[in-house]
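Only one structure is covered here, and it is reproduced in the block below.
Note that one protein chain of the assembly has been removed; the remaining protein chains are unaltered in position.
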Amino acid sequence: MNTLRKRTALLLEGNGEYTKAGHILDIFLITLIMINVIAIVLESIVNLAQTYTYEFLMLEIVSVSIFAIEYGLRLWSCVDRTEYKSMATSNFKRRIKFIFSPLALIDLLAILPTLLMFFIAFDLRFLRVFRLLRVFKLTRYSRAMQLLLQSFRDESSSLMAAFFIMAVVLILASCGIYLIEHDIQPDKFGSIPAAMWWAMATLTTVGYGDVVPVTPLGRFFGGVITLLSMGMVAIPTGLLASSFSEQLRKRRLHFNDAVHERLHNGKLDNEQIEHLETLRIKLGLNKQEANKIIKEQLNARTQYMYCRHCGARQD
Amino acid sequence: MNTLRKRTALLLEGNGEYTKAGHILDIFLITLIMINVIAIVLESIVNLAQTYTYEFLMLEIVSVSIFAIEYGLRLWSCVDRTEYKSMATSNFKRRIKFIFSPLALIDLLAILPTLLMFFIAFDLRFLRVFRLLRVFKLTRYSRAMQLLLQSFRDESSSLMAAFFIMAVVLILASCGIYLIEHDIQPDKFGSIPAAMWWAMATLTTVGYGDVVPVTPLGRFFGGVITLLSMGMVAIPTGLLASSFSEQLRKRRLHFNDAVHERLHNGKLDNEQIEHLETLRIKLGLNKQEANKIIKEQLNARTQYMYCRHCGARQD
Amino acid sequence: MNTLRKRTALLLEGNGEYTKAGHILDIFLITLIMINVIAIVLESIVNLAQTYTYEFLMLEIVSVSIFAIEYGLRLWSCVDRTEYKSMATSNFKRRIKFIFSPLALIDLLAILPTLLMFFIAFDLRFLRVFRLLRVFKLTRYSRAMQLLLQSFRDESSSLMAAFFIMAVVLILASCGIYLIEHDIQPDKFGSIPAAMWWAMATLTTVGYGDVVPVTPLGRFFGGVITLLSMGMVAIPTGLLASSFSEQLRKRRLHFNDAVHERLHNGKLDNEQIEHLETLRIKLGLNKQEANKIIKEQLNARTQYMYCRHCGARQD
Partner (left out) sequence: MNTLRKRTALLLEGNGEYTKAGHILDIFLITLIMINVIAIVLESIVNLAQTYTYEFLMLEIVSVSIFAIEYGLRLWSCVDRTEYKSMATSNFKRRIKFIFSPLALIDLLAILPTLLMFFIAFDLRFLRVFRLLRVFKLTRYSRAMQLLLQSFRDESSSLMAAFFIMAVVLILASCGIYLIEHDIQPDKFGSIPAAMWWAMATLTTVGYGDVVPVTPLGRFFGGVITLLSMGMVAIPTGLLASSFSEQLRKRRLHFNDAVHERLHNGKLDNEQIEHLETLRIKLGLNKQEANKIIKEQLNARTQYMYCRHCGARQD
């Protein structure tokens, strides 16, 4: 029983040291999630929903069943996952902890709406759309996205500050255009919240054009705001560019250092290669990049007999 | 009396070495400012203003009273602030200097419109909107925003140059479209200033679409300008990205150096940790980042017996 | 015969060590491709197509003949190209390999539609536009573009993740606006796929404005989505900025190292200069840049008698 649980854990966890079966399972689940999302989107077209009512229902029942089984298996086997195994508590507490982890909550949310619809008499229409949250289940499978989200978290204080500047400019812009234009276009700039619709579309450079100032003064003010919009867009872009650059540098440096250490005697044995491979996946570097770093390090070993910085002999 | 003043200064100053009470006060004031801003925005909706006249008035009176008290206390206690204490002048001159500091001016601006409305018979409507400048009071509380604004100041000459390029392109674009289209659409491109409205919306990629060229030549010229708009947007974004990157690097390097120095004997004592904490807040680094740097430095101490650059033995 | 084939290969290959004749041939072919693309674009204007039917046909026949001859020569001479010469297989296998290389496929695609039109009775109109794929023939001639595409490939996993985030936000945005507005504007937000048109235009900051929310709640939701659009645009820009920065750094470092090695005795002989030149073209560095690096290295040689890092004497 325990061996089966362990195997299930390994099959479902599969981060880094994929077993082949786990890989196939992942691809199957990703495909299923995507089909679900597409189906829910298409179901909103009245014609299609009426013609294929039965097919949509069948897909939903089958999908939810599979997702429910998946959730059950994850809940059952989670106690054998590496991150929980090390905790010195009972299996029950481990499972409680697992249930409230972000990824498990997403899994629960993916099946809950439909389960509710079956067991409780409830307004179907409203809940149906919530099934779309199923799309978040894909988060689990993308290493690169997790690293991307990491960048957002690293820069959170700067991004909050950028958001705050945006909010201040937004308030002043809508207040200004309200003062200038609310007498001429009372239907469009009748209040500051109404004027915010224009200010938002302008400051983000979306520029719908359904609401625009028409007086010369309003257009002058609007022109100033369009100029400010360039700054507004530049701030988050600049922050993320800087953050991505920093992250990339750090991860490569990290891998580089790891290779440097392991290359001490000039060669990599199998165990070391496996260790580097795990690190590579954790850092989200692609194979070519890792190869290049290792090759460079090997070259550095053989090419430079003397320190590239001070000319001292290198042993 | 003096002790009370000193405590008030510490309570209100609260930069870095927050006392708990100061922290609560800050949160209270931030909340109050936000409520005020939202109230002023909502007050511009005629329905709401008529229904809740009394409530809006009460909120205004209470808020201005609190802000006035805050301003008074800041003015009174400013002589005990660290940056003024070191100045070898009378308390009066310190207070004069404080009154004309940017943050104090903002504080004054936040209460002035309402005070004027109460004491002088004046046009209410116009001033009411100026109360929105209260939003700037929030500047005081965001370290990250001050660092963001620092980037703008650092790049001011480059941004001015970018702005100048923008102005030149703007003038030439509106001049060109005016020449091409002012005969066909005299209501839209009747003069160069009128044509600027189109040029501005295009060059900032806002693109309202309320004014567009219609002749083939005008559209060809417009197409060239849309292409230029990509460059126009790219310049400030690129400048800020480069500047943020540089700032981040510098601040981390600064912290890194500070840690390096203090780690000379391999450990950090309490006083050193407190010093680093103050520096961390001043530099706007988050705790994780600081931790990472310290950990890296500690690793560097223990991991590398030999210089990573020239292989020389490290003591 | 073999000498002729070798010469043809050298003439057509011309990557790095351009012969003068090869250079002229390249310019001729680039010009021809451009004339072709312009002609195909202009041919879509009904007036022009009717007036100049004969001229367009002549240009097409002449161009396709030249491109066919070019393709034939490339196919014939490919066995003498440096990258194929080293392969230890028969000429036939080399040619098969060449046919399925991306650039050769593009060359084939450029002549195929017209050839089909002549030899098989087929719907002319539809194929005519496919001749535009001819524009891809230009890929061969731009080193910088190949390096640009390299950046996209290097960041492919991050860009895929960015695309995935975009897709998730897109689905949620269109789903949200569908829920809010599909009763009020059934013609515009009648289904989630229809709502995607608005969501796409908004999230990419294009903002056509042909479809916009009109209810207060819809506008509030729309405002939130416009704010998110800034993040959506910032991610790929940030990724590419970071990637370009990294690539530039790497290529210059690579060249720098190559110069450093070759400058060991303080001078560059002719052979070394030629080697560096080939490397420079391969790395896509311009001449000025290369010059600057060499000059800096020479200066480093003469200026710094002591290591800039540790002060040790440099031989």
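Note that the chains are named A, B and C in the order they appear, and that numbering of residues resets to 1 at the start of each chain.
The definition used in the following text is that contacts are C-beta pairs under 8 Å (C-beta built on N, C-alpha and C of every residue); 3 or more make two chains touch, one makes a residue touch a chain.
Keep in mind that this is a model prediction, so the values were computed, not measured.
Touch with the chain that is not drawn comes from one residue among C:135, C:228, C:268 or C:298, which is C:135. In the complete assembly, the contact with the undisplayed chain comes from C:204, out of C:157, C:204 or C:256.
Among B:72, B:102 or B:231, only B:231 touches the chain that is left out of the view. Contact between chain C and the absent chain runs through residues 37, 40-42, 44-46, 129, 132, 135-136, 138, 142-145, 147-148, 163, 166, 193, 196-197, 200-201, 204-210, 232-233, 236-237, 239-245, 248-249, 284, 286, 289, 303, 308-312. Although one chain is not shown, part of chain A still touches it, namely residues 205-209, 237-238, 241, 309-310.
Interface residues of chain B with the unshown chain, by the touch rule above, are 154, 156-158, 160-162, 164-165, 167-168, 171-172, 174-175, 178-179, 190-193, 202, 205-209, 212, 216, 219, 222-223, 226-227, 229-231, 233-235, 237-239, 241-243, 245-246, 260-261, 307-310, 312, 314-315.
Going forward, only the chains that are shown with their structure count from here on.
Centre to centre, using the average C-alpha position, chain A and chain B are separated by 28 Å. Shared interface positions of chain C, defined as residues touching 2 or more other chains, are 205-209, 237-238, 241, 307, 309-310, 312.
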